[in-house]
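Here's a structure for you.
A protein chain is absent from this complex, but the other protein chains hold their places.
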Amino acid sequence: MGVTVLQPYSVPEGQTGPQTIEFLAKRLLALGAVQASTFIVDCETFIPNPQHGTPKTVHVLHNSEYPASTFAVLDTGTKQVPLVADALFDLLMLKMAPAHTSKKQTKIESKGARFEYGDFLIKLGSVTMAENFKGILLEVEYRPCVIPSNCWELIRELLQGFLGVSIPATIPPYFNTPSIMSMNHPKSSEIFNPNHTKQNDVYQPMDTINQYLEHFGNFRKQTMLSGGTGIGAPLRS
Amino acid sequence: MSTLSGPISTAKDALSQAVQSHIIPNQEYLLQGSILDSSVEHLLHRLKGLCDNVDTGPEPFHDHEVCMSLRTPNQMALQLRVRRSLDCDAPHQLRYIGQAELGDRSRPTLVRSSIDVACTSTVMDFLTELGCRVDFEYTNRGYMFRKGRMKITVSKIFKTGSNKPGEMGPEPISQSYLVELSVLAPTGQDAIGEEMRAFAEQLRPLVQLDKIDYKRLG
C-alpha cells in the first residue's frame, strides 16, 4: 500500500471517451508500463426514505484493490463518518433497506485497465453513471511510501510527464483536511492538532475511497446542474 | 489493444454469486446454558480435554458488547450488535442477529440468521449517526474453546456501570457463567446440529446446554 492521488482528465474536444483512454493507454505502454489486469471502484448511494426524517446519506463503495472490504461513508451534512467493513456489510445494508433506499440512477463507477510502472500503479478509469459515460478519472499510486507529502512531487511529475499537462504544484485540497481517522481516535481532543493534515498522516485505503467519493460527487453535480438536488455533495462544504 | 475486454465483475456480483451458492455463513446454530461460579474450574478442565486447543490452552477474551436498534415506522426494529475486544487490538465486530427459530423437538439446536462483519472502530459513530439507539450493553470476560467448527464460550457477564469496566470491579449479572455452544454455517447445513447435540451431551451433567426460548423469558 502506498499513496494514491486521483486526477480527472477531461476528454479533448472532438474525441470520444474510449478514444482518449486508448490514447492514454498507448502512451503508458510506450513509457514501459505493463498492464496488470483491470480494476473497478463503484459507489452506490442510499438516501433515507422521506418519512424516516433523518437527512443522512450513506455511500457504499467497493474497490477491487481491496476485494474483501466494503467501504461506507455516512454523510450527515455536517460531518462524514467513514466505515471499513467486511464485504458482508452489503448484506447488512440490505437489512437496513426499509430505512434507506438505493437510488439506482446515481450508481456510479470507475473502471478500466490497471498498469504497473516501476513503483507506480496507474489506473485509467472511465467513469459511468447508470451506464452513461461521464468522464475519465486517473488514479496514480506510489507504492513505496505512505506519507502523501513525501511523494506528492513524484506523483505530480509522473502525471505531468505522461499527460503532458501542467499540474498545480500544491497537493490536492483533500490532503489539506484534518485526518478523519485520527479524529475518530478516542482521545482525539487530546491529540488533535489543526495543523496536522492528511498530507502528513499515514495514508489509508479509506483516503482513496474519500477521494473517489469527492470526484464522483463532482461528476454527479455536473449532470445534475439542472436538477440540483445535491446528492453526493462535495466532501468538504 | 483493448483495455476493456469483457465486463469487469463488481463486488456486488461476486457477493450475490456467493449468496446463491450458499457459501456465506449466515446461520447460527446455538445452544445455551450456564454454570455456577464454584464449578466453572471443573467445566474448564473438561473442555480443555475435549476441545482442539489442547496444546495452546483456552483462549481468554474480554469483550464489550453494545446492542443497538434501528427503528423505522411500521417495521420491526432492526437489532445490531457491536462487539469490541477490551484486551487486545482487534477490529470491531458488527453483527446482525435475526429472530431465533426453535423448531420442533426434533431439531437439535436453536437456529437464527446472523451476519457477522468485522469493521473499523468508527462503527459506533456510524450507527449512531444512522439513527441507531443503544438498547443495552455489557461486558463479558471468559474463555473460548474450539472443537472443529464449534465454538464454545464460557464467560461472565457484567453490567457496565459508570465506573470504567475492569477497574472498580463491575457488577456481574449472576453467580454463574454463561456457556454458549455455537456454529456459524451457511444455509442448509443442518447436520451440524446433531454434532453439537452430541458434544453438549458430553458436558452433562455439569452444564445443561439447551435451546432457550427467548420469548418465554420476557
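Chains: A and B, in written order; residue numbering restarts at 1 for each.
Keep this in mind: a residue touches a chain if its C-beta (ideal position, glycine included) is under 8 Å from a C-beta of that chain, and two chains touch if they have at least 3 such contacts.
Please note the rule applied: contacts and distances are computed from a predicted model.
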{"item": "Among \"Mediator of RNA polymerase II transcription subunit 8\", \"Histidine-containing phosphotransfer protein\", \"Ribosome biogenesis regulatory protein\" or \"protein-serine/threonine phosphatase\", the UniProt name of the subunit that does not appear here", "value": "\"Mediator of RNA polymerase II transcription subunit 8\""}
{"item": "Per the touch definition above, residue among B:Ile23, B:Ala90 or B:Val134 touching the missing chain", "value": "B:Val134"}
{"item": "Option from A:Gly77, A:Pro144 or A:Gly161 whose C-beta touches the chain left out", "value": "A:Gly77"}
{"item": "Which of B:Leu43, B:Leu94, B:Met144 or B:Ile192 contacts the chain that the document leaves out", "value": "B:Leu43"}
{"item": "Footprint left on subunit B by the chain that the document does not show", "value": "32-36, 38-39, 42-43, 65-67, 69, 71, 73, 75-77, 79, 99-100, 121-122, 124-125, 128-129, 131, 133-138, 140, 157, 159-162, 171, 173-176, 178, 205-208, 210, 212, 214-215, 217-218"}
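Here, only the chains that are shown with their structure count from here on.
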{"item": "Inter-centroid spacing, subunit B versus subunit A (mean Cα positions, whole Å)", "value": "34"}
{"item": "Interface residues, subunit B side, partner subunit A - complex", "value": "1, 3-4, 8-12, 14-15, 19, 24, 26, 70, 72-73, 75, 78, 80, 94, 96, 115-123, 125-126, 129-131"}
{"item": "Complex interface listing, subunit A residues touching subunit B", "value": "18, 21-22, 25-26, 29, 35, 38-40, 42, 51-52, 54, 56, 58, 62, 64, 67, 70, 72, 74, 76, 81-92, 95-96, 98-99, 109, 111-113, 124, 126, 181, 184, 206"}
